[in-house]
Each structure stands twice: as C-alpha cells, then as structure tokens.
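Working notes, structure below.
What you see is the complex with one protein chain gone and the rest in place.
We just call them A, B and C in the order they show up, numbering each chain from 1.
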C-alpha cells in the first residue's frame, strides 16, 4: 500500500521510525524541538521522543557538530540538523578533519556513525548565504558518504539507510521540494547507497539528474518527447558512492549524456561524473558529455537574476536537442 | 640578472617587496613575527616592518580570517598566513560566505582585497590533518581566485600579483618545496593569473601538472624521452582563472593528456580540467583524458602507506606509455 | 559631521529616526503580506532605540556591521528609503543593485558594512575594521551589532580576545530581544553575557534598550573613549521584537504569549515613551509629533511606490561583480582576459 506524502513528511517518518527502532538515535540542532525547524519538518517528534532525543541547541554549528562526533564515537547515532546547507562552511573542520577521518586515523578502532541532514537549492529569494548547493565540497572528502534524494520516496529511504550506516553521511534535501508529494510505501523500506535509479527509459540521450534537477530533467524529457527525442532520466541518488555501472549502462545505450546538477558548475560534481563516464564509455560516445551546473556566481537575491543561475527544463531540453542534432556544443 | 633561491626565500622577497611598495599590506597569522612561521618563511620581516605589520595572532583561524575580511573592506590589504592548508576547514565561513561574496552581494560596493597564503602536500609524515591538498574546495567558490605555484619563480611572481589583486586570492604553496631552489630574476616581476606555462615542449602527450606535481611530471617526461616519447609538460599556474586556451592548444597538438594533481582525485579538480578539455578538444583526442589525483583516502601517517597515495613520476610515466601505446586505460 | 547642534535638534532627530525605522518596517511587512516582496525579511520594530541611540553617537566615517535584522541599523546610519525598498524588492536602484536583498543590505557610503545572513558572521568584520582604524591611524570606531543568539557563536570569543589584546576601537552591541528564532534566550545562554566579555578584560555595560536617551548616553561615552584608544567595549541592551522572527512567523503562541507582546508594546514602546518625554519636557507638542509621523509615513509610502515601479537589474548583471575589475565573471573563469 502506498500513499502520497510530502518530502517533509517523508523525512519526519524516517526519523520517527528510526528513533523508535533504535534508542541511540537522536536529533540535535537549532529549533528542532517545539519549533520543529523553520521548515516545520520535525513537527511532532519532540512530543513523541522528548527533549532528551530532540535537542535544541544554541546557534553554535561547530559546537553541536563537535558534540555529535563525540556522541557518535561513544555509542550514539546523532542526526545533526543543519538548518541551511550554507552553514556547512561552519562545520567543515568537525565534519571533515574529525568525523570523516577518525575511523581511518585510528586504524579502524573509532567509528563515527552520524548523519548530517541539511539542504540545497536556490530560487527561494534567500540570497547568497541561504541558497547554496555545496555537496561538491563534502563529496571530495574521503570518509564521507553523500546522499541526494530527488523526491519524498528517496528522502525517506535514503535517510533511513543513512541513519543505519556506521559512517558519517551527509544528506542534502532540496528545500524547495519540502512540500512536493510523491508515492511512498506505507510499509517500511530502505534504499541502498550506490544504486542509481532510472526514472524514465529512453534511447537517444541520458539526462543524469541529482536532487532538485530531477524535476527539471523529467520536464525536459517530456518536452523532448514532443520533438520525437527519447530521453532517459537517471538519478544517482548517492554521489558517494556513485553507481558508475548504472550510469555507464545508460550512457553506453544512448551514447549521449548531460549531467545536470544545482551546484556551481565550476569545479563542481558534474566534472567528476562526466569524467568517469568519458573515461569508461569514451568509445561509445557520439559527443562529449555535457555538464549543466548552476552558474558559477554567488546566488543573487533579485528574482530577475536568481532564476537565470539554475538549469531549467527549457535549457536542458534545448541542449539535448542540439546534442542529438549532432551540433558541437563547445565549439571554440 | 637571475639567481637561484629557495621557494621560501622567494615568498619572503615577494612579501617584503609588496610591503615596501604599499603600506596597506600586512601579514596576520600564528607565529609569523619573531618565529617567522614554523617553516621559517617570514624570517626578517618583523625586523623590517615591525609587529604592527607582521601580526602574531592567538590560535583562532576563524577569528583572524574574519579580521582580515573587515580590514580588507576598510582599505587594508591583509596577507593571511594559514599555517597548514588543512586549517582551511576552519576559515571556510569567513572565506567563502563572507570574503568571496561581499563584492557580489553589495552590487560592487564592497571589495575584499586579501590573500590567504597556505600550503598543500603530503609525504611529510604529518598524518591526515596536516597533509591535505584542499584547493578543490575553494576553487568551487565563485569570487575566489586560486593560485598554485610550482616553483620559487612562480611562488614569487604569483604572490606579488595576488597581493595587488583587488579580490580574495588563495595561494597554495607546496610545503615540501620550501627548500627547493629555482632561478628567480633579481629585478621585480609579476606573473599574470590565467596564463599557463609550457615547461617542456612535446608532441606525443600533454602532462598537465599543478604545484607539487610539476616536479613529478618533469621527471616523468625525462623517463619518457628515454622511451622515445615526447611529453609536453604544462603548468596552469592558477586554477581560477584557468587558462583553457593554453591547455587546449597543447592537448590539440598532442591529442593525449594526463591531468596530475595532488588533491584527492574523487570530486577534485582533475574532473573539471579533464571535462573542459574533453568538451572542447573531443574530436582531437585519441584517448580519454586521464586523471591522476591523490588517492581518495585520508593521508596515512605510516611511510609505508603515505607514499602510495600520491602520484609518482614512475606511475605517471607508466600511464603515459600505456596511453601512447593506445591501450584503453579504463576498460571495464 | 562634527556635532554642533542643540540638544533639541538631537532629540527630535532621534525621535524622527526611530519613527522612520518603524514606518519602514510597517511598509516592508505590508509588502510581504500583500505578496509583493520576494522571500522573507526580519522586522526591527520594537528595537529602534538601540540602532538610533547608538548610531546618533557615530560619525559617517564610523563603521557598523549589521545582521539579518538590519533595516533599523541601515536607516539609523543614514540610508534612504528609496534605495532600501529597491533593494528589498531586488531592483537595480537598490543599495546593492538588488543582488543582496534585505539580509545583505549595505551602504558603505554611510559606513554600513552590511547586514549578514550568517548569525555572528560580521563579528570578525567589525573587529577588522577597528584594526584598520588603529593600524592606519584613522580615528573611526567600529560598532558590531548582533543578537543574543549570536553570542553562542565561537567567533565572538576569538575576536574579543584579539580586540582586547590589541585595544581595538570596536564596540560590541548585543541586542538582547529575549529570543533567537523560536527559542527563549535563557534556554540557550548559560551564565552571564556581560561576564563573558569581562572575562577577556573588556568593560561591559547592561542597559535598557527601550530608552533611547540611556542608549545614546552610554554610546556617546564609549565611542569617545574608544576613539581615545580605551576600547574595546561591550554593551548588552534589553529589548524586544514586536513581530515574529521573520514576517512569516505569524502564530507565535507556542513560544511566547500575547500578554508578553502586549506588555512590551503598550508599556515599554521606545517611540511612544520618548514622544511623551519630549512633550513633557516641552521640547515639542503632540501635534508636531503627529505631523512628523504623517510626513514620514507618506515618505515611506512614496518610496515603496517608487520601488515597486523601478526596473530590475538587466540579465547581463548576473555575472557582474563576481570579481572586482571583471565585467563578466563567467568568461573570466576560463582565463579569457576581460
């Protein structure tokens, strides 16, 4: 049995289920208790689990991230609520120098089973410090796993998997998707890391879409079908680990690909994904893999500018058409 | 007239010259004054410029980075001494949320002319928190320029350019190169950003080498010439901006390329550089561009393990031979 | 901007500036409620005596750093309604060409180094400005505004330590409005805020933030002393925000009572009380104050209308201002000389 619920509700369910299952799981962050976060995602949890397991902190991201590392090292399973992905910059030392490395540096003696729940996504008119999509930064750090749910279904299944993982996991939710609904099983389920999902089968071109770009690529695929182009849409779901096999299978079939991601394109994740595909499917490609990331500018506040910085369905469809028409995209 | 000096001396000269030229330039960081940093790079500067312009701070990286941003906004030109590149994680918010975005967010009214001098490089037996090469993180952030000198000559010329730049610049020195000598003009000179340098001409394959990987690639090129392979070695010098034209000219000539960098390969800078080359030289390439980054593991302390994590001349030469022999590197 | 004017002028300008802030926020709130404002914004209403009492003690050369709740600081430091509303609406004539918006509004011509969307994010910037003043032999001071919640950020302690060691002309101003978002201050602040500053050897004062004369008095005193090199200083001001954490925070019962809100608005309103005092002192009359209020409201409405009709920045500006001296940041990234 499956019902339609919002991504926000899906996250709430995942947390509630895991907290019921395992008393070591707790939530820590700013305004997570009575307020249930500014996005109201956690509503009801403090009532069920109490303030001992849904812990409101002072505005001290490095501090509560550090506490989470220590709690995880000593047997608990913290879920850190980082209100905005932009605040990752504040917790980088505790996350990347401490949490990510402790297991390796201790030769396997210490482990840090924790989850950092945060978000990404622009076009919310929140300006440069509340709109970034910073998953590329943490994807680069050995020892961290990175999940990027693209709907309520993935959000629930990946978060439950993250909470049960014995490593530090950073999961990015698209803050513009919190109210979007998707079919989610009533029964418990988990989604494996490192397994991409083909969202729509196609034969002419592969659209690789992370998180917020899933809806963009699905729209683009619809537009393309009107033009007689059959686009395959595939969601990696996790970028660390990355399901190379899954992506390659699709690209080898279609021989063309566009990697679409909301992080800044320059030195972002599209370069890594495109490179891996090029290295391993080079002789199957009719054209270079195209990357479409967010514009490499700080996110502007003005609506007139902000919308220009993020890949849109129209732009993706247009690019796909040109690719399929054999046009050289990057002619110098 | 040119003389051989160490990279350490070259940096020292660049700072002294710029501080004499412009009273707004000052140095701020830990043990930069009497101690002249643990690497002794700044020896003599406090004697010449005094403690007002060579400022010892408490061990508070986020704090003095923040001070530097405010000082830069109000007319000074700070050179922040970040003792180890691994501490970048601590200053990310002030560097990336504040310094990098202030000019854009203010519509051009505020500017933040500062330099963060730090380092990269493993194999110094300093373990996971003192050996990282984290340039990929800052290269991803719009508003920052990133310089990666590959010898004393570049270190001096790029640092002087960085200090005169009106934007935040992060310059990574290879901490293992501080005692390495190179010919450096006695006369003043600056090196432009965004202009790559061909260090050695070749026709069969292009080795793109950043910072510490320059020596590795030059050694590899020597080995290759014994095998009758003519390798071109090119140093981007800055990765933001990146001299696409320069790199493409070389790759189009040789039709094969390896990008060698000491940052972790996974989601590091090699993906961006390889992608740009593939996009714009696709039809000139005989084989996919190969990436050789550092192993995506925390840097191990044990000498027996640490040396395995960094690209070596032998590995690069071997890879080049296989490429030139037409071998498919990434067969699945 | 030497201060050669009678107290009367000072008093009336302080009143006027407080009313201007209130009027600005009322209009901003209306813009949100009528769905004409992009995004959310944080109202300063209720805290006017602090921004005005402090900024009236400053010259145009003195620098301030502001917060996500920054409209009050911006107005008090000398900004105009038109450019401010244009910024809030993302228009090209805004102080930041619409690129910053409410949370990043800056007005460096008047010494406002900008609002900040990172809580505590400007503490280093203000301290660095003070470093410039001292090292370059300028005589401006820097005032760092922040909220009670921001005192949880470690950055504050790092920069207080350096400011104290180096005797920098910076004044840390904590507007304690009793809440950080939806959390009561006493739930997240252990010990004493003034003691935290004093532990670094920094002189600290706790003042009623609803009394503009008390705020202005301590500000004049400490600014003068900071100029003489006696800084840094810390001031904690007790105050209250009338609206929600942001304009969208309408139902607040779960974290604070209507009674509490009413008490502050009815009994401790800084504008009403200062107005009464001005009358009782015979400095002005009720009529004059009404007229002033009406004029200011009219100004604000006119500015809103102007901003609503003003043009957005041109699309070509999207990659301008990424780098100083580079017209288009995107082409620059590829090493294309610009």
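Rule of thumb we're sticking to: a contact is a pair of C-beta atoms (placed from the backbone, for glycine too) under 8 Å apart; a residue touches a chain by one contact, two chains touch by 3 or more.
This one's a predicted model, so the numbers in the text were calculated from it and none came from an experiment.
K.L.:
Just list which of the chains on display the missing one touches.
P.N.:
A, B, C
K.L.:
Among C:27, C:161, C:180 or C:210, choose the residue that contacts the chain missing from this document, as touch is defined above.
P.N.:
Result: among the candidates, C:161 touches the missing chain.
K.L.:
In the full complex, which of A:103, A:175 or A:264 touches the chain missing from this view?
P.N.:
A:103
K.L.:
Please identify which residue in C:9, C:61 or C:198 touches the non-displayed chain.
P.N.:
C:198
K.L.:
Considering the whole complex, which of B:6, B:57 or B:118 touches the chain not shown?
P.N.:
Touches the omitted chain: B:57.
K.L.:
In the full complex, which bits of chain B touch the chain not displayed? Write them out.
P.N.:
30-31, 34-35, 38, 56-60, 62-63, 86-87, 90, 124-130, 266, 295-298, 300-305, 308-309
K.L.:
In the full complex, which residues of chain C touch the absent chain?
P.N.:
Considering the whole complex, chain C reaches the absent chain at 152-158, 160-161, 164-165, 187-192, 195-196, 198-202.
K.L.:
Suppose we count only contacts with the excluded chain; which residues of chain A make the list?
P.N.:
Residues touching the hidden chain, for chain A, are 24, 26, 52-53, 57-58, 60, 62-76, 78, 93-94, 97-98, 102-111, 113, 142-143, 145, 166-167, 194-196, 240-246, 276.
Just so we're on the same page, only the chains that are shown with their structure count from here on.
K.L.:
Using C-alpha centroids, which chain lies at the maximum separation from chain C?
P.N.:
Chain B.
K.L.:
Indicate the whole-number Å distance between the mean C-alpha point of chain A and the mean C-alpha point of chain B.
P.N.:
30
K.L.:
Roughly how far is chain A from chain C, centre to centre by C-alpha average, rounded to an integer in Å?
P.N.:
36
K.L.:
Would you give the residues of chain B that are in contact with at least 2 other chains, written as numbers and ranges?
P.N.:
Within chain B, the residues that touch at least two other chains are 93, 97, 104-105, 142-143, 240.
K.L.:
Among the residues of chain C, which are close enough to touch at least two other chains?
P.N.:
Touching at least two other chains: 96-100, 104, 116, 118, 121, 154, 322, 329, 333.
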